[in-house]
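I have a structure here, written as C-alpha cells, and I will follow up with some questions on it.
Every protein chain except one is present and positioned as in the full complex.
Labels run A, B and C following the written order; every chain starts at residue 1.
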Amino acid sequence: MPRCYTLKVIVRVHIFGELARELSCKAITVDVMSPAKVRDVNLALAVKHPMKAQFFQTARLAVNHAFSSPDTPVQSSDEVALIELVGGG
Amino acid sequence: MPRCYTLKVIVRVHIFGELARELSCKAITVDVMSPAKVRDVNLALAVKHPMKAQFFQTARLAVNHAFSSPDTPVQSSDEVALIELVGGG
Amino acid sequence: MTITIRIVDGPLQDAISCCGPNALIEATTAIGATITFEGIVRAFEGERQIRALDYEAYEPMASQTLAGLAQDILDKHGLNSILIEHSRGQVPVGGRSFRFVVQSAHRKEALAATEDFINRMKCDVPIWKSPIYA
Partner (left out) sequence: MTITIRIVDGPLQDAISCCGPNALIEATTAIGATITFEGIVRAFEGERQIRALDYEAYEPMASQTLAGLAQDILDKHGLNSILIEHSRGQVPVGGRSFRFVVQSAHRKEALAATEDFINRMKCDVPIWKSPIYA
C-alpha cells in the first residue's frame, strides 16, 4: 500500500546569547519530516531564516544535552539546542 | 725593572645547597694572581678540589650578586658565590 | 582524583568556597603544584564601556560539558584534581566569573592542563556572555 502522507516532527530549538537577542526569542520551532535527523533540523532552520541560512545550515546542535552529528535522530520529545558562538570565562 | 713578585688576591667563594653539604663548608677560599678574573677563580677552585675539577672549571660564579663572565675582574673585597645546581620552587 | 564543577549565581567569591585550596580539593602529600586561573570582567568590550557581563548557562549541559572536559584533561595529563567554578547571571566589572584550579604532582602537567582546558572550554561549553553597557 502506498504511503500517502508524511509524519511531521515539530522540533523546538533553544537559542542563546547574541543570536537570541538578535532574533528576539529564546527558541525557534521548525517542522521536519519523520524520521528526522539533525541535518534536517539544520536545513529547516536555514529555510526559516534565509538571511542567516549559511549559519544555520552548519550550526552545531545538541540533542538532549549532548553534541550531535548530522545523522543523530531527532524526535519531538527531544530537547534540541543551538550551541554556537559560545564564549564563557 | 723586573717584576720579581706577584700580587696575590685571596678570594672567598660562597657555596650552597648540596655542594656545601658535600664539602662540609659554606665557602672555599682560593688564592689567585693579580689582576684576577673569574676564569682564574674557577681554575683555582678546580686545582683545590681535583675530584670535582671539571665541575669547578665551568661552574657559574656571581660577583657582588650579579652573574659574571669569565673575564669579569675579581678583587679580594668582592663577594663571590657559586650559583650552580639551583632549584628553588 | 576529584572533579568539582560549580555553576554559581553572580560573581565568584574571592577564595574558593569552603576551606583552603588544599583542603578543598585533595589533601594528598603527592601534590607538588597548584594552578588557579581566574577570569575577571573587564571594563571594556571592544571600545565600549560596560558595567557588567550577563552569563547565560544552558543547564545541565553546561555542567555536564565542563565535567566531561575536566575528566578528559585530568586523564590526559595525569592530574590529582580539577575544580571549576563559573558564574551565571550578572557579574560586575572587576568581579570573577570563572575559576579553574588544578592540582598535580609536578608543575609541568599543571601548566599544560591549564592551557589545554582554557583553549577547549571556549569552544564547547554552552555558556554565553552578553555585555551590559554602562
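Going forward, contacts are C-beta pairs under 8 Å (C-beta built on N, C-alpha and C of every residue); 3 or more make two chains touch, one makes a residue touch a chain.
It should be emphasised that the depicted structure is a prediction, and the values quoted were computed from it without experimental measurement.
**Student:** Which of the displayed chains are touched by the chain that has been omitted?
**Tutor:** B, C
**Student:** Which candidate, C:7, C:31 or C:125, sits in contact with the chain we can't see?
**Tutor:** Among C:7, C:31 or C:125, only C:31 touches the chain that is not shown.
**Student:** Which residue among B:44, B:59 or B:81 touches the omitted chain?
**Tutor:** Spelled out, the listed residue whose C-beta touches the missing chain is B:81.
**Student:** Since one chain has been left out of the picture, which residues of chain C touch it in the full complex?
**Tutor:** 14-15, 20-22, 27, 29-44, 93-94, 105, 107, 110-111, 114-115, 118
**Student:** Considering the entire assembly, which residues of chain B contact the chain that has been omitted?
**Tutor:** Contact residues on chain B toward the absent chain are 14, 16-18, 21, 62, 65-67, 81, 83, 85-89.
The definition used in the following text is that only the chains that are shown with their structure count from here on.
**Student:** Using Cα averages as centroids, what's the distance between chain A and chain C in whole Å?
**Tutor:** Taking the average C-alpha coordinate of chain A and of chain C, the gap between them is 29 Å.
**Student:** Distance from the CA centroid of chain B to that of chain C, rounded to the nearest Å?
**Tutor:** Roughly 49 Å, centre to centre.
**Student:** Where the centres are mean C-alpha positions, what is the separation of chain A from chain B, in Å?
**Tutor:** Roughly 74 Å, centre to centre.
**Student:** Among the residues of chain C, which ones contact at least 2 other chains?
**Tutor:** Touching at least two other chains: none.
**Student:** If a residue has to touch 2 or more other chains to count, which residues of chain B qualify?
**Tutor:** In chain B, nothing touches at least two other chains.
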